[in-house]
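What you see is the complex with one protein chain gone and the rest in place.
Let's look at subunit A:
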Amino acid sequence: MSDFTKPYRSTTQAGLLLVPTLVVLVAFLYYPAVETFRLSFFQTLLLGTGQQFVGIDNYVALATSAEYRQSLFVSVLFAAAVVVGTLAVSLFISYLLFEVRAGASGYLLAAIWPYALPTAVAATILLFMLHPTLGIVTHYLEALTGLTLDWFTSGPLAFGVLVAVAVWKQLGYNIIFLVAALNNVPETLTESARLDGVGRLRMLVRVYLPLISPTLTFLVVMNTIYAFFGAFPLVDLMTSGGPNNATNLLIFKLYRDAFSFNSLGLASAESTVLFGIVSILMYVQLRFSDRHAHYGA
């Protein structure tokens, strides 16, 4: 790229080509992001008629709020469960897809379709299938285990249901990347192990997993971001944060504080905390993929 001669030189033209993108990014991304940070130091008075500077009061309120700490705890736990669950199931299916010799392309589409599954649709379908009294899946699970699976009143069960829906929705995306990564592993690296007759499972753990670790890191980050931001419809359509705040994810609490309770300053402080979380995640991903750069491209 260094000795590539760029054919065009007009700075004005370059500017004109970039202006549409830059205007949208400044107006709808940078400006509101900065404004969020500013608002987080203010308290909005009655229906947004005025603002009063309150310093770090909003952050102090968050740090000392038992409800917020619970929400943070639930969100982190949720992200961890979604990441582990999604990767475990996707890895299982992807490895089978990779190993299968006949009909691979037919299987692939049948396995990745949940990529097109909107979160709200996934939530609506499973809300009914897992319904404590009307859900057919719950009915047979209860018959099989002898337990009463009423997740409308049990916090831990409701949490488990949300994790299951999130994993279901995320499978397609993860399988797409995992299958591609497995197919990209050069055969020269796996040949000798195969000739030694190393079993399938050991092949995965000892040979493939280390080689596809950059993809795994990428997916850990993407799934975490999904768990923090994308899971909103699950809470809104299935649990409304309950029972007993067991599923009150940060993004849902932020939405309610801002648009039901009109605490715009407080909600902005919550947004700023979320920004901190995304930044750390992106940083981790960059650091990690830099260290493993020799596997790339």
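FYI, a residue touches a chain if its C-beta (ideal position, glycine included) is under 8 Å from a C-beta of that chain, and two chains touch if they have at least 3 such contacts; residues count from 1.
Basically, contacts and distances are computed from a predicted model.
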item	value
Name under which UniProt lists the unshown chain, selected from "Oxidoreductase", "nitrogenase", "Methanogenesis marker 5 protein" or "sn-glycerol-3-phosphate transport system permease"	"sn-glycerol-3-phosphate transport system permease"
Which residue of A:G15, A:G50 or A:P156 touches the chain not shown here	A:G15
Touch criterion as defined above, residue of A:L126, A:L182 or A:A246 at the omitted chain	A:L126
Interface with the unshown chain - residue positions in subunit A	1, 4-11, 13-15, 17-18, 20-22, 24-25, 27-33, 35-36, 39, 48, 89, 92-93, 96-97, 99-102, 107, 109-121, 124-126, 128-129, 134-137, 139, 168, 171, 176-177, 180-181, 196, 198-202, 215, 218, 225, 229, 232-233, 236-237, 251, 254-255, 258-259, 264, 267-268, 271-272, 274-275, 278-279, 282, 296-297
